[in-house]
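A short write-up of the structure that comes next.
With one protein chain withheld, the remaining protein chains of the complex are depicted in position.
Take a look at chain A:
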Amino acid sequence: MPFTETLKFECETGNYHTFCPISCVAWLYQKISDSFFLVIGTKTCGYFLQNALGVMIFAEPRYAMAELEEGDISAQLHDFDELKRLCVQIYQDRNPSVIVWIGTCTTEIIKMDLEGMAPKIEQIIGCPIIVARANGLDYAFTQGEDTVLAAMAHRCPVIQTKQNQEDQAPLVLFGSLPNTVAEQLTRELANQGIKVSGWLPESRYEELPQLGSGVYVCGVNPFLSRTATTLMRRRKCQLIGAPFPIGPDGTRAWIEKICKVFDIQPQDLDQRENNIWESLQPYISLIKGRSVFFMGDNLLEISLARFLVRCGMIVYEIGIPYMDKRFQASELNLLEKTCQQMNVSMPRIVEKPDNYNQVQRIRALQPDLVITGLAHSNPLEARGITTKWSVEFTFAQIHGFTNARDILELVTRPLRRNNHLKDFGSAKRALVRTL
């Protein structure tokens, strides 16, 4: 690979595989424990959810499909009455604090006025209804969460308390994380004397944080650009642009940036970060000098690549569905700096990648590890290319100092498997060929 000085951005055809953004209900209904998610779409959406969420389906989930039938499409049935009927039923059966409507491709195409109907039905049943258009026409995978949180930002109460001069300005973090991880990050900031006044979302809808001018907000995930925009423009909050707390380097930079905004000198961060790196050594020795190729499907790619470069890996390509250069500015900056510091070539960043072309490039480059979706994993493995399933990074706990190891646990798993199995069953040196 030629050595390059700056990050290169490219854009391909957008023929790539990713999950539909409605998949965000999978983790959001679990995070917001008093919610109910209603996906308004067709059999195709339902089939996807059913297959993607596997076991969760059977556990009386707090989500369902409003399955559109031919009568709905051809407007023989009245949308309003139909949705009202279903929502009344949901409210009676489950008594949620909020119903989230997920608009899909079909509701977009038949131009169903979800935003218009929601307030009226909300009035009738007396339960808040939030509309998020998480459809495959506009968004990819994790961006689904972005649309839901952006819609939810409108429902956060207006900040009430007049604060004293000495008090720290309120800080709200946004991004859905498992409660344990949210707690860890909150404590990490508390150790620096920074109080987190709330999270968007909290684990209950009724506990949404107060927002308004004078409130600082900071994101924890790279795919939340719409939420960030909404918080700034509509709720007049001040955005803290920082790298994301993924990996010890990212976590440190994230804390430092927040400290800087609140004019606090960070304490013991050096020590904390070094200790974590120390504990990661056994993993790092496995991946140092190895190459990795991100096909791109969940928007975590830049942050993960930055962390892996810092671990000593060489990143050939970062595929990514959508690149918000403004929201990810600090992260891109840190990536660039990390590459310089580690003295490795800058990876190319490919927005809206083309999977077919990528497979050709993978063939040519023969990377040590390809991070990709399930559609390509087995076929690549069969061709002797080691892969890691990308969706796991979305569901695993990867944020903060505490969870850095979990990322490397995932990244090194296929490499450790290779070490264990040596060439047994490998496609490259096929056992079968000698038989």
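Criterion: a residue touches a chain if its C-beta (ideal position, glycine included) is under 8 Å from a C-beta of that chain, and two chains touch if they have at least 3 such contacts; residues count from 1.
Following the convention adopted for this analysis, contacts and distances are computed from a predicted model.
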| item | value |
| --- | --- |
| Undisplayed chain, where the name is taken from the UniProt record, one of "Probable cytosolic iron-sulfur protein assembly protein Ciao1", "Light-independent protochlorophyllide reductase subunit B", "Electron transfer flavoprotein subunit alpha" or "Origin recognition complex subunit 4" | "Light-independent protochlorophyllide reductase subunit B" |
| Candidate in contact with the missing chain, chosen from A:Lys236, A:Lys257, A:Lys337 or A:Arg405 | A:Arg405 |
| Touch criterion as defined above, residue of A:Ile124, A:Val158, A:Met342 or A:Ala375 at the omitted chain | A:Ala375 |
| Residue touching the undisplayed chain, where the options are A:Thr42, A:Thr147, A:Thr338 or A:Thr394 | A:Thr42 |
| Interface residues of chain A (partner: the chain not displayed) | 14-15, 17-23, 40, 42-44, 46-48, 50-52, 54, 57-58, 61, 64-70, 72-73, 77, 82-83, 85-86, 89-90, 105-106, 108-110, 135-141, 178-180, 183-184, 187, 275-276, 278-280, 282-283, 356, 359, 373-379, 382, 401-402, 405 |
